[in-house]
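Yeah, one chain of the complex is gone here, protein chain that is, but the others are all in their spots.
Should a chain be cited, it is by its letter among A and B, assigned in written order, with residues numbered from 1 in that chain.
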Amino acid sequence: MGLLPRLRSRDDRAFFILHLPTTYLVLLFLAAMLGVLVLYSYPELAREGLRIFTSTVWNAAEGNPEAEHYGLAAAIYGSIYTGLLALLVAAPLSVSLAVATVEFVPRRLRGAVATLSDLMAATPTIVYGLWGLTYLAPAMARVMGWLHTHLGWLPFFSQPPPETGTMFATAGVLLGIMATPYAAAVIREAYSMIPWHLREAAFGLGATRFEAIRILLSTIKPSIVAALALAFARSIGETVAVALVIGNGMNITLSVTSPGITVASLIALQFPVAGLYRYMESALFAGGLALFAIGVVVNAVAVSFMKRWEEEIGHA
Amino acid sequence: MPRTVLEVRGLNIWLAGRHVVKDVSFSIEEGTVFALMGPSGSGKSTILRAVNRLLDLYEEAEVKGQVILDGVDVYSPDVDPPWVRRRVGMVFQYPNPFPHMSIYDNVAIGPRLNRMVRSRKELDELVRWALEKAYLWDEVKDRLHAPAAKLSGGQKQRLSIARALALKPRLLLMDEPTANLDPVATEKIEELIIELKREIPILLVTHDPQQAARVADYTGFLYYGELVETGPTSKIFTEPENPLTERYLLRRLGAR
Partner (left out) sequence: MPRIEARRRLADLAGRALIVVLAAAALAPLFHLAATVTVNGVEAIVRSGAGFFTEPPDPTDPAHPGGIGPALWGTAMLVTLSTLFAVALAIPAGVFIAEFRRAGISRATLLLTLVLMEFPTVLVGLTVYATVVRAFRSLGVNQYGYSMLAGAVALALVVLPYMAVQASEALRHVPRELREAAFSLGASRLKTVYRVVLGIARRGIVVGVLIGVAKAAGETAPLLFTVGGFFNTYPGLLDPGGSVSLLIYEYAWQAQEGYHVLAWGAALVLMTIVAGLMLAARLLVREVRL
């Protein structure tokens, strides 16, 4: 299979050439994004160099451009940390939802449950954000408060949670809830396609229902990895829901009860005021550049896992 | 003097590197039905798709040789596949009218795409002609705009034939057209073939030698890519020259 398709006639060639611009479209899009990000982050990058990616200081000094110092390290850390927290939440939930839909839900209701799950996935993230801010955050504040009181010696709960409940934990849990239906859909499809003879083999060994489920899950491990990679990729890019519940604190800490920030939410939160400062907009574009790099890597990894999984089931 | 409509010379086809059709040559004259029979997997359907360059759709297919339709080699570099396909109609193994279109539209789509008619009236007449030739007109004339999906299997296959006929082709290719039909529907289509051949020569691929015996003037026996024997049908069936042919016929006709 070569790079170019076999074009055996004038008719074919004309058709191909007519559609070639669509490839350019995709490349143009990516190039435009990258170009814009590089161009606009240049002023700040030229000023502070690569330090901007490692510093945690975010000093917006109005009227005094010399004193402006921006550091994205906390935001980059936050993006990855909340992504991992989201995985922690989404992994058990999505696997269980997928398995339950196939194993325990009566056949007639299966479509309804799937539709419900799809509806969850289609719910706009801003609605999740509003709900998260109003209901999840206060609940998390109470739960985390209890954990801080009783398990505060653990680095994860070392800080007292803010009253509003806007902290890393809330963002992580919310992202996990949002990512679950997507991951569950992938795993559900994989699980339901496990061939009958494998199920019979598992039960034939004398396994209990639960033990058999675990065996079957192990046969579709690549799809679970792919699903979670997808969940992670989505979580990294989420903006408004995170912005509402993460608390806007520049902290690099393991403590999930601290307010934090991610690159996406930083851009959302600071952009409205960026015009007041000389270099902040540029710094935010630098953040965008970092997010672009992370996004490309994470999405490429997720897509490659998905492709690998799809190829595997192609041979099943 | 019977005119040759199709001449296949030294046709060789490779599918994903495998040599599936080996040096096949035959010709078809006006007013005749030529049947291609043989064990499944012999390459019969592949040869059919090479004739109307439908094989071009498959990247893994490699074709060498000549397929001469009315004196034009369809594989010469300045021939576009649509030119060939316009002049050669095709009917498939599974009755496959376009499910999202009405009966009328299924027949009309070919002429419409190829700008064959200039007015709605001409189109109506062409559709009627095609449906009559396909022995379907009487059954559907009152519901031409009903969805094609609602027809029975036999009716769908006749609709597919009408769809092909609407192009007024020089040659009709039929790929095991009755393989998925009941005996009654099969009989109807075989009648159709015998009637139709007077206007349009037919290249018929069949899995059933008895069908070849019933409808074909000439028959070719394709054995795993090689055209082992061709000739008038009566001769093939009564005095086959090649032992392979004989064995095939015995096995297929003897086992009942």
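What we mean here is this: contacts are C-beta pairs under 8 Å (C-beta built on N, C-alpha and C of every residue); 3 or more make two chains touch, one makes a residue touch a chain.
Owing to the predicted nature of the structure, the values given are computational and were not obtained by experimental measurement.
K.L.:
Among the options A:Leu30, A:Leu88, A:Leu151 or A:Leu205, which residue touches the chain absent from this view?
P.N.:
Checking the options A:Leu30, A:Leu88, A:Leu151 or A:Leu205, the one contacting the hidden chain is A:Leu30.
K.L.:
Can you say which of A:Ile52, A:Ile213 or A:Ile246 touches the chain missing from this structure?
P.N.:
Considering all chains, including the one not shown, the answer is A:Ile213.
K.L.:
Given that one chain is not shown, which residue among B:Thr32, B:Asn52, B:Ser102 or B:Gln155 touches it?
P.N.:
B:Asn52
K.L.:
On chain A, what residues meet the omitted chain?
P.N.:
Interface with the chain not displayed, on the chain A side: 1-5, 11-12, 14-16, 18-23, 25-27, 29-30, 32-33, 36-37, 39-40, 92-97, 99-101, 103-104, 111, 113-131, 133-135, 177, 180-182, 184-185, 189, 208-211, 213-214, 230, 233-234, 236-240, 243-244, 264, 267-268, 271, 284-285, 288, 291-292, 295-296, 299-300, 302-303, 306-307.
K.L.:
Can you list, in ascending order, the chain B residues touching the missing chain?
P.N.:
Contacting residues on chain B, toward the hidden partner: 49, 52, 54, 57, 59, 80-90, 92-94, 96-101, 109-110, 113-114, 160, 163-164, 167.
Methods note: only the chains that are shown with their structure count from here on.
K.L.:
Using mean CA coordinates as chain centres, what's the chain A-chain B distance in Å?
P.N.:
The computed centroid separation for chain A versus chain B comes out at 55 Å.
K.L.:
Please output the residues of chain B touching chain A within their complex, sorted ascending.
P.N.:
That would be residues 56, 59, 77-82 of chain B.
K.L.:
Provide the residue numbers of chain A that touch chain B in the complex, in ascending order.
P.N.:
Interface residues on the chain A side: 1, 5-6, 8-12.
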